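Have a look at the structure that comes next, please.
Omission of a single protein chain aside, the complex is shown with its protein chains in their original locations.
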Amino acid sequence: MIKLATELAARYGSRGWHNQRPDLASVQIDLSRLHDALAWLKDNMGYTHLSFMTAIDNIERGVFTLTYTLRNHAWNDGKGHSLMIHADVDRSKPEVDSIHRLWGQAWTYQREMKEWYGIDFPGSPRVDEEFVLEGWEGPPMMRRDFDSLAYSDATYAERPGRVSHDPETYMKEKLYPEAEA
Amino acid sequence: MKKQAQHIVPPAERANLDLDSGKYLVMWQGPNHPGITGNMSLRLVIEGDTVVDCETHVGYLHRGFEKLMERRLWMQNFPLVCRIAVPEPDFNEYCYAAALEELAGIQIPDKAVWLRTLSLEMIRLASFLMWIGGQAGAFGHGTIGQWTVTMRDYVLDLFEELTGGRIYHMFIIPGGVRGDVPPGFLKHVLETMDIIQKNLDDVELVMFHNVVYKMRAQGLGYIPPDWIDHYGITGPNARAAGVTRDLRKDLGYLAYPRLDFQPITGTVSDAYERSRLRLAEMYQSIDLIRQIVANMPSDGPFREKLPNPLYWKIPAGETYVAAECTRGEYGFYVVSDGSDKPRRVAVRGPSYTHAVSVMERLVRGVNIADVAGLMVSLHTYPPEVER
Amino acid sequence: MNQTDFAGALELALAREEAAVAFYEELLGMASFAAQKATLKEFRLMEEGHVAMVQSMQTKGRVNLSPDAAVDLGLARRLAAEEKPAAGMSYQQILSAAIKKEERSGDLYRDLAAAAVDGEIHLVFERLAAEESRHKHYFEELYENEVSRDN
Partner (left out) sequence: MDIKDFIAPFAVWKRAFEKPFTVNKPIDERPGAPRYRGFHINDSARCVGCGTCEAICMNKAIDLVPVDALKPDGGDSGLRPRVDYGRCCWCALCVDICPSGSLGMSNEYLWVDRDPEVFRYTPGVEAKPWDGAELGYRRADGYRLLEEERVDMPELDHHEAVKSFLELVRGYSRQQAEKEADRCVSCGVCVASCPAHMDIPGYIRAVREGDLEQGLRLLYETNPFPEACGRICTHLCEAACSIGSGRSADGTPTDPVAIRWLKRYIADQVELADYGKALPRAEAPTGRKVAIIGAGPGGLAAAYYLALLGHGVTVFEKDEAAGGMLRYGIPEYRLPYPALDKDIAWITSLGVRIRYGVAMGKDLTLVSLYGDYDAVFLSTGLTVAYKLDVPGDKHPRVLDGVAILAAATRGEPLGLGRKVAVVGGGNVAMDAARTALRSGAEVDIVYRRREVDMPADPEEIMEAKAEGAILIPQAIPLEVKPAEGPDAANKATFVWNLAEMVQKEPGKRPVPEPIPGAVVEKTYDSIIAAIGQGPDLSYVAEGDGIEIRRYKPVIGPDGRTSRATVFAGGDLTNDRKDAISAIADGHRAALAMDRLFAGKEA
């Protein structure tokens, strides 16, 4: 593992290698070298399986953090090792190299991320098609600044007749209403 | 009468079709179609009886679970995650709980380890029992479904007894499980396993030694071994192609390292081989359940104390916890920013690739009557695609 | 005083209640500060109410009192306040004196009831004794709740 970490750092400038478990590590890579690093890991280092890819909205830092989780099935006598590759993409102009030629299912993930986060993967098949949100007109729904509760309140009616009471407030009303605020 | 199974590999690229030529018909199968595994639809382009193009359309079950989870407390997500894969909710419960425990540094008691394993194997069996009814039904053999769905109900009876729920068990809670086995439960488990095993023998006889089933399933939906990594295919779909991968063995989670079993593999991953393999895995599950009953400790705590769920904060970090579900690699990617709610939860369901990329390619060149059977042979659950 | 007939019995009772008023009057004379005075005045007022009550019975010619005696909390028997309270009386002393006084009245009426030959007279004294017991009970509860809170 240390060897892989070192080599990945030397070749692709990866940093922040973290062993989460003996069979799971994560590492950060610059967006510009992401595609090449993934291809190298797949073709040369045995990380042939793409478990999933996704994004995290790190709105505080102004980036989406992409996560690609690869798996090397052969490692440790066939027990396998998973590696989570992270890359930050600017939230204001989220564009990432497509990996649909590396893995046959990647285009679906990329289409999902386009729809859910607004992250574009130019060249990825059907990337602009709707994925699960048919007729959706709101902002990309997985972004942290999309308030799903506010959306729901604005879109759907509450069932009439529902009202709840806070014990502290209710007891004040009933037992000592005269007290100062 | 003898038909040699042909292993045709559909082309990688979609054909460039002139839909206005009058040669083709665009036909939607689903979202409400008896041959569809749950609510999803396939947009098929057919030429005569033959499918020449397919697009998978999902979204009919999308409830935004991953978004919902970001605004609920860690513990409040416990009743939510099970809904992501309806026929086998327990894998969600396990992956979510295990991810939280790993991030929070919690060791669960041994009793909980065994009860979790029991619960996962029971649901594996129940899920396969439902699947095999669908597989037989897709080829017109409804009787099998009548038998096996009953058998599944017997497993659900066991779940009801153990957990208080039939479909959503909500048993594997972060920290352990929600209760010990009730009196007499393990005996009921063993009795039920005997009944199911006997029924499976009947299923094996009438379904797998059946000329109709063989003719329709053999050679259908052939997955070449080199697709496995390319498409991220896992589970029985991969094992049927001879790829020995089973996370129960590879990851060695829960009590699996203490159970005696070997991953089952096939040689040619077509619909028939895959169903035979799943049947074998059902027998294997029954065997594992018997082993679990025999080896489970009779007492000891079943849950580790956790902080107050209303304020439970999990240290910042991320992890990916996977488990071998009936369809392959099921995983939860959980990110905590140190607060009382998840920063991000992403669910990896095996159907994500099986039902979309793999299905769309496999269906090219297939007779329209076989589409449903092909799809069931991939054992896909749309909810885990959409989350 | 003739306590063998109804009028005589009430006459005696009236004298007794008037004496009670005078008792508080006397204490009031010794009182030195507002709290004492207010309490004694209140108690005096109660006794004045009793005077009015007996007078009303005299007018109406019948005893209008409940026969139900109140529970005896047993304070009168053991409290020490034998001597007449003096200036600087605490609430405890006033209450103690009041309880004692009610006890003595009650005892007297009970004795008279026991001595009465006439059934009606017996009843009059019995009822008066019950009334005094209720009054005593009232003071006893005050004592228990406000003075002897911790014992």
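Labels A, B and C are assigned to the chains in the order they are written; within every chain, residues are numbered from 1.
Definition applied: a residue touches a chain if its C-beta (ideal position, glycine included) is under 8 Å from a C-beta of that chain, and two chains touch if they have at least 3 such contacts.
Since the structure is predicted, the reported quantities are computational estimates derived from the model, not experimental observations.
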item: Visible chains in contact with the missing one; value: A, B, C
item: Option from B:Glu47, B:Glu160, B:Asp287 or B:Asp337 whose C-beta touches the chain left out; value: B:Glu160
item: Chain not shown: contacting residue from C:Asp5, C:Asp118 or C:Glu146; value: C:Glu146
item: Which of A:Lys3, A:Lys93 or A:Arg159 contacts the chain that the document leaves out; value: A:Arg159
item: Residues of subunit A in contact with the chain not shown; value: 159, 161-172, 174-176, 178-180
item: Hidden partner chain, residues of subunit B it touches; value: 1-3, 72-73, 75-80, 143, 147, 150, 153, 157, 160-165, 168, 170, 178-180, 182, 202, 205-206, 209-212, 214-215, 301-303, 305-311
item: Missing-chain contacts mapped onto subunit C; value: 32-35, 37-39, 42, 71, 73-74, 78-81, 88, 90-92, 96, 142, 146-151
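Note that only the chains that are shown with their structure count from here on.
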item: Category of the chain touch graph - line, ring, star, complete, other; value: other
item: Separation of mean Cα positions, subunit C and subunit A [Å, integer]; value: 87
item: Subunit B-touching residues of subunit A, taken from the complex the two chains share; value: 20-21, 23-24, 26, 48-52, 54, 56-57, 67, 69, 73, 78-80, 82, 84, 103-105, 107-109, 130-134, 141-142, 144, 146, 148-149
item: Subunit A contact footprint on subunit B (complex, rising order); value: 58-59, 62, 64, 66-68, 70-71, 102, 227, 229-232, 244-245, 250-252, 317-320, 322, 329, 331, 333, 335, 343-344, 346, 348, 352-353, 356-358, 361, 385-386
